[in-house]
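Note that this complex is displayed minus one protein chain, with the remaining chains in position.
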Amino acid sequence: MSGTTAVKAALQAQRIETPSWGFGNSGTRFKVFAQQGVPRDPFEKLADAAQVHAATGVAPTVSLHIPWDKVDDYAALAAHAADVGVRIGMINSNTFQDDAYRLGSVAHPDAAVRRRAVDHLLECVDIMDATGSDSLKLWFADGTNYPGQDDIAARQDRLAEALARVYDRLGEGQRMVLEYKLFEPAFYTTDVPDWGTAYAHCLKLGPKAKVVVDTGHHAPGTNIEFIVAILLREGRLGAFDFNSRFYADDDLMVGAADPFQLFRILHAVRAGGGFDPAAGVAFMLDQCHNIEPKIPAMIRSVLNVQEATAKALLVDADALRTAQLAGDVLGANAVLMDAYNTDVRPLLAELREEMGLDPNPVAAYQAGGYAEKIVAERVGGTQAGWGA
Amino acid sequence: MSGTTAVKAALQAQRIETPSWGFGNSGTRFKVFAQQGVPRDPFEKLADAAQVHAATGVAPTVSLHIPWDKVDDYAALAAHAADVGVRIGMINSNTFQDDAYRLGSVAHPDAAVRRRAVDHLLECVDIMDATGSDSLKLWFADGTNYPGQDDIAARQDRLAEALARVYDRLGEGQRMVLEYKLFEPAFYTTDVPDWGTAYAHCLKLGPKAKVVVDTGHHAPGTNIEFIVAILLREGRLGAFDFNSRFYADDDLMVGAADPFQLFRILHAVRAGGGFDPAAGVAFMLDQCHNIEPKIPAMIRSVLNVQEATAKALLVDADALRTAQLAGDVLGANAVLMDAYNTDVRPLLAELREEMGLDPNPVAAYQAGGYAEKIVAERVGGTQAGWGA
Amino acid sequence: MSGTTAVKAALQAQRIETPSWGFGNSGTRFKVFAQQGVPRDPFEKLADAAQVHAATGVAPTVSLHIPWDKVDDYAALAAHAADVGVRIGMINSNTFQDDAYRLGSVAHPDAAVRRRAVDHLLECVDIMDATGSDSLKLWFADGTNYPGQDDIAARQDRLAEALARVYDRLGEGQRMVLEYKLFEPAFYTTDVPDWGTAYAHCLKLGPKAKVVVDTGHHAPGTNIEFIVAILLREGRLGAFDFNSRFYADDDLMVGAADPFQLFRILHAVRAGGGFDPAAGVAFMLDQCHNIEPKIPAMIRSVLNVQEATAKALLVDADALRTAQLAGDVLGANAVLMDAYNTDVRPLLAELREEMGLDPNPVAAYQAGGYAEKIVAERVGGTQAGWGA
Partner (left out) sequence: MSGTTAVKAALQAQRIETPSWGFGNSGTRFKVFAQQGVPRDPFEKLADAAQVHAATGVAPTVSLHIPWDKVDDYAALAAHAADVGVRIGMINSNTFQDDAYRLGSVAHPDAAVRRRAVDHLLECVDIMDATGSDSLKLWFADGTNYPGQDDIAARQDRLAEALARVYDRLGEGQRMVLEYKLFEPAFYTTDVPDWGTAYAHCLKLGPKAKVVVDTGHHAPGTNIEFIVAILLREGRLGAFDFNSRFYADDDLMVGAADPFQLFRILHAVRAGGGFDPAAGVAFMLDQCHNIEPKIPAMIRSVLNVQEATAKALLVDADALRTAQLAGDVLGANAVLMDAYNTDVRPLLAELREEMGLDPNPVAAYQAGGYAEKIVAERVGGTQAGWGA
């Protein structure tokens, strides 16, 4: 039917970005469990990301993280990406791992530290120029651990000044996306703790500043799809960092903890026009595979977003609106649930076959021998992790 | 010393508004426990509120709630207020207790219901004109209980339209303050769930629209003093609804659950200049005394705000700033804690004596015989409660 | 296939109990929205419950709530139940709506109030005798609102004494099930706030005391299926109160907020042998339909439990165990998700047809004209609600 055709077309057009750091080792403050075959440099990370794209067909771009993915020759890195079949996506800054950043970066009380942080952000824009990336992703670990430790409003002033410096440096076709997070690593105040703070800064900066919604960065009980709907309505939704959580910022595979929430979020994206490329919403994964193998976990995550998207696209929008306007509480809910309860795996398998892909991406990856190959080949060197 | 003198002057200048409905019966969905002597009409509520002001000297105004406090002759009500020694404060609207509001009020899918709600809000402005009140306090119970029940963005459109209608009606020297609340009575989405949503609406409305921070309306873990600092920095903090909570919107006496949080909030007020009358921040109590006697509970609440304010005023701001700029985490925290750990009750007792008040307001009220008097006199009639 | 046959047999054997009060009016502390056609007495409640059973075939018993369902002649009530096609299930006590219970019931500091509460509980056992009910369901609203208000341990002593009195009164084949709840209506301490407290009391009472898990009664982040697994392992899971929530004890239709959680809970039930009638686990609904029509909401809830049960029964237990023992994190998770992602509605439709039922219970109810009939007939009288 034409409905299914349209859904398939939309699914085929969807793009899900993978994070380079998701292929390296990660863990908790208690322990990082190293895995065999993990990349030792950005080139190997891109190769792994290419496996995800090869299996799924919808993950052609890879986010870099600076300085973890710093190289001497970004043109070479971009060329390598093209060679393995992917492209470089957003540039993620890091202002939390230098010793200087113990009390913050762009909001630090010491101007010299702030300068250092801004210099790093400007360098990230240079790397955007060099790689052709169009988005600078900003997450600040800045905040305080103790009441009184610093002045909340003064920190906002410093943050605003730094953001303005970087915003002014953005070139034609470049933008910045600002991420908020309730807590961690700061345990009393965080300088951008919620969407309201990110939004207020973006408003003052201008149209090239948008908000990033990381699905694990909220207080318990927060309705994320509401935020998504609001930001789309305001034209300020820049990107998603997808992952899932039961407790805090657990960074589990997206869709693993609350698949219905993921569906509701993607339903809000659809309702707000966010699947339209013109909306400029980037769909990125940002998760840590502490105990599970990384590449198949990333494939699984892409599939989870894809399945939830398929269900969101299957919602009968006309029936929904009719029930909503009639005040038919049970009827409107039933329309939504009908789509959610549909098993979309056959539809997606069909689509993959039409795209020349294996209908079962995880199995295809596992049968391909890549996992064994990297374990055998990646011997020696230093495995990539959050610190490298 | 001059420091103490300044603190005392500031404390004497502080104004804490009491809510008329805090003197009526209240409860949970499980049970409303009626109390003897509870007011039967707005006139009796004002008389009770006057007792709070008589005992504390800092609670001269009383918020009204329409329609609970609807009367035929507002001039007579205002005159009665003056007779007993208080004034009428903010006008609180109610768009959640008509049967028509089952699915919302200003954001209801049905235009007729929205019209009814807007008419009520406009009537509240009429009452502001009639009573001389300068502030319209808006809290909307609007939201949904089930995913799919209504369209999130469409509800925002309807809400924005209603707010604009009311904003345009505000006269010279009048303003509106918009309250947010995470949940209850709506259990899936709330149309103004967080400060960001309230702020975004206020920005579009204009300078006469400000945000109300109810201390019980946040998700677990939310840093309220951060929000206070941000809103003061933006010039958008309109009012507080003070109360306290351990779990949800428990509406316990302010300062009862987390007195240190109350102190931190008032420290943020002071740091942001919010005690300056020019800042236009109203300090209101909004709490339910389900099991405790209402008038002494209200007096206790006023004292709790006063004590926390005294501590906030005692913070050595210069020492704090010096430690903050030096990155002295323990030192800055210690400056704050020094003030918090101070027993300010002797200072306040002294201030009260200087003001011609009893140093112990609760004991003075209890010794005054008013409690016995209202129990004896208020026989018959219908006790005031949330529904009347 | 034989697998499907076994699943169908298990689904046909499942019993889901409905609550009499779920057919009456309910609401929040802000407003109870009355609905047309709501029952005026226990007889009409049973008639409505019978509609749910007629449509679903798996809801043959109805919980009563005393005193809301008090009648002069319980034999007549039981006979009426049989006439309309249902039976009386558990007896739920109420020690929270008398004026005497302002500061608690069985844990109240005043022995006279405790005696009154115990007398009520003993009366409930009399009603069990009269109706043939085998289970006394105990939920205590007891607790405190303010630190210091009462002594935590003393309240436990009083509670333990009351429970022992009632336990001793239980006859052959009778049991008590004790419900815990984090908060509401008490806002500081609740006397049975968590499963550990309920379990400790049950251990001391004896084998006829078991724990009730209400899915809406936990702190944010609590893993409910863990508790279910523990209680089954200990032989102390007595019953479920099913409902769903996004925030607090929202009492929404079960499965509406987090269907994956409901599935995980029922998977834990299956893994622990809880679907075996010998395990003695009662599957009850306990929810409030504040804005949606009550009978179809109850049917929808039964279907939601049934669908989640079907998915839990479809989990390939052998494959799961194999993956678990092999430490295959992604593989084990995939086995679980395969079952969850299955659309079980066709299987259930098939089962219903085999049972002589309409494959679509909600549509069947709506087509049956019962809703219109009760609106027309139930005119006059006082509608049942939480208070009656």
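Letters are used for the chains, namely A, B and C, taken in the order the chains are written, and counting of residues starts over at 1 for each.
Note that in this section a contact is a pair of C-beta atoms (placed from the backbone, for glycine too) under 8 Å apart; a residue touches a chain by one contact, two chains touch by 3 or more.
Please read all numbers here as calculations on a predicted model, not as lab measurements.
Under the touch definition stated at the start, the shown chains contacted by the missing one in the entire complex are A, B, C. Per the touch definition above, the residue from C:Ala164, C:Val329 or C:Ala371 contacting the chain not shown is C:Val329. Of the candidate positions C:Ser20, C:Thr189, C:Asn243 or C:Gln366, contact with the hidden chain is made by C:Thr189. Although one chain is not drawn, the whole complex shows that of C:Leu232, C:Val362 or C:Ala384 it is C:Leu232 that touches it. Across B:Pro259, B:Gly280, B:Pro359 or B:Gly385, the residue that sits in touch with the chain not pictured is B:Pro259.
As for the chain not pictured, it touches chain B at residues 220-221, 223, 246-247, 256, 258-261, 291-293, 296-297, 300, 307, 329-330, 333-334, 340-343, 345, 362. Even with one chain removed from view, chain A keeps its contact list with that chain: residues 26-31, 33-34, 96-97, 99, 101-103, 141, 145-147, 182-185, 187-188, 220, 245-248, 250, 252-253, 256-257, 290-292, 386. Touch with the hidden chain on the side of chain C covers residues 103, 109-110, 145-154, 156, 182-183, 188-190, 193-197, 199-200, 203, 218-223, 225-226, 229-230, 232-234, 260, 264, 268, 271-272, 320-321, 323-327, 329-330, 332-337.
By our rule, only the chains that are shown with their structure count from here on.
By the residue-number overlap criterion, the interface of chain A with chain C counts as same, with over half of its numbers used by both chains. The distance from the centre of chain A to the centre of chain C, each centre being the mean of the chain's C-alpha atoms, comes to 40 Å. Shown for chain C are the residues in touch with two or more other chains, namely 220, 246-247, 256, 291-292.
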